[in-house]
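Below is one structure, written out as structure tokens, with a few remarks after it.
Note that this complex is displayed minus one protein chain, with the remaining chains in position.
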Amino acid sequence: MTGLKQILTIIQKDLILEMRSKEIIVSMLVFSLIVVAVFNFIFDPGSEQIRTTAPGILWIAIIFASNLGLSRSFAREHENAHMQGILLCPVDRSLLYIAKVIGNIIFITIVEIISLPVMVVLFDLDLHGVLPLLLLVLFLGTLGFAGVGTLFSTISANTKSREVMLPILLFPVTIPIILAASKSTSYLLAGRDITQIWSWMRILIIFDVIFLVVCFLLYEYVLEE
Amino acid sequence: MDKKYLIPILLSYVAILTALYFAFLYAPTERTMGDVQRIFYFHVPSAWVSFLAFFVVCIASIAFLRTGKESWDILAASSAEIGVLFITIVLLTGPMWAKPVWNTFWTWDARLTTSFILWLIYIAYLMLRSYVHDKERGARFAAVFGIIGFLDVPIVYMSIRWWRTLHPAPVMGGKQGSGLAPEMLMTLMICLGAFTVLFATLLFLRYKTGMVATEFERLKNKIHS
Partner (left out) sequence: MIKVRNISKSFASNQALQDVTFQIQKGQFVTLLGANGAGKTTLTRILATLTRPTKGTVQIAGYAIDKDPIAVRRQIGVMSHFSFLYGDLSAEENLHFYGKMYGVQNLQNRIDELLHQVNLHTRRYDLVRTFSRGMQQRLSLARAILHHPDILLLDEPFAGLDVNAHKMLNDLLHNFIAHDSTVLLTTHDIDYAVNNSHRLIIIKDGRVIADDPTASITTDHIKNLLADKSK
């Protein structure tokens, strides 16, 4: 019970800080919209090509923006040795992992909720009847990516060039998650058969579980000084 | 030279000479592919050695996290360096062989793609090692990344395989291995053995060098204080 309260306290604190500074969400949001805009120029706007690549663009926007947000959120805990302050509290190390993953998921989800409608308009996507499943896929992809990202951004925050280190660690390892998430999304938007969509979603869920369990178990080792 | 160094060096010397003899003189020329097929006797053993090396990284990393003994960290670092060397050989010899045989340098099949991602992951691993301030913490970070990186291997492989089988992309002919002539199989086995001996020797020497370097640093510190 105290553990749950501590998790909520940390998440609440992160949300208040973000509401005051807005630096993470705003930078992520602007970045994801820039990605969408740039890709619109690379492919011909309005063409059939861009509609088939839209799911890929969506995920590129999400993972690049998330990468930015993750590295900011840990740099912030680093400024005044806040992480040390939290580590001094009587709280289980693994609960910190859960709190941080949830916090990061909230930030990324807010960005997704705002950039998704923009993409729907810009790329003329038809979400009729697929929206609930699409949201589920977005959540599952975000869960896995944030799960690994939380661990790796704790690592990169303690290295010499943290902004460079995070994507170098994070992207190659999360390729399976990115692949499964973007495949689920493209099948979904292409109106494929539910069994085909489900086959990719099932893989995504399995990967999420594996990555979250492993990162959860390893997190305390990266916290110890 | 000390016997304990001389023996493994001589052993790998003999092993590699034997492998060269078998690969270039003993093994018959492949009927359709010609002499270029001989690269196979170096390509496959290199791939095997790189997997073995990354497996050692994973095991040594787990042992390091459990015991905190720096020798495990040195072993993991040594093995990762050798693994990167051999996976680079795999990525170089692959296209050399593929171009004349498949008429393309690269194809995104499961094995190639996995090797490429592995290469990225372990380059990141080596970068991470050189980007940390605190040696002990850095070793722990590397261990955590080394474990996740290796667990990622089957996940990446499965996801790419699943991706490729669902996408009936240009199938570039079945790979070698099925219906191999007995002489060829024999040569492959000998090359695998020779490369494993070479790996063991390199790992042993690199590990010893790492231990000596640490000891040297320690003595230097002792004199200064």
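The chains carry the letters A and B, assigned in the order they are written, with residues numbered from 1 in each.
The working rule: contacts are C-beta pairs under 8 Å (C-beta built on N, C-alpha and C of every residue); 3 or more make two chains touch, one makes a residue touch a chain.
Computed from a predicted structure; not experimentally measured.
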Partner chains on view for the chain not depicted: A, B
Selected from B:A139, B:V153 or B:A194 as touching the chain missing from the view: B:A139
Contact with the hidden chain (one of A:V26, A:I42 or A:A81): A:A81
Candidates A:L17, A:A75, A:I106 or A:L127 - the one touching the absent chain: A:L17
Those residues of subunit A which, in the complete complex, touch the missing chain: 2, 5-6, 9-10, 13, 16-17, 20-21, 79-82, 84-92, 224-225
Residues in subunit B touching the chain absent from view: 68, 70, 73, 135-136, 139, 214-218, 220-221, 225
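We adopt the following convention: only the chains that are shown with their structure count from here on.
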Centroid spacing, where centroids are CA-atom means, of subunit A and subunit B in whole angstrom: 32
Subunit B contact footprint on subunit A (complex, rising order): 148, 151-152, 155, 158-161, 165, 168-169, 171-173, 175-176, 179-180, 183, 196, 199, 203, 207, 210, 214-215, 218, 221-222, 224-225
Residue ranges of subunit B in contact with subunit A within the complex: 65, 117, 120-121, 124, 127-128, 131-134, 137-138, 140-141, 143-145, 147-149, 151-152, 155-156, 158-160, 162-163, 166
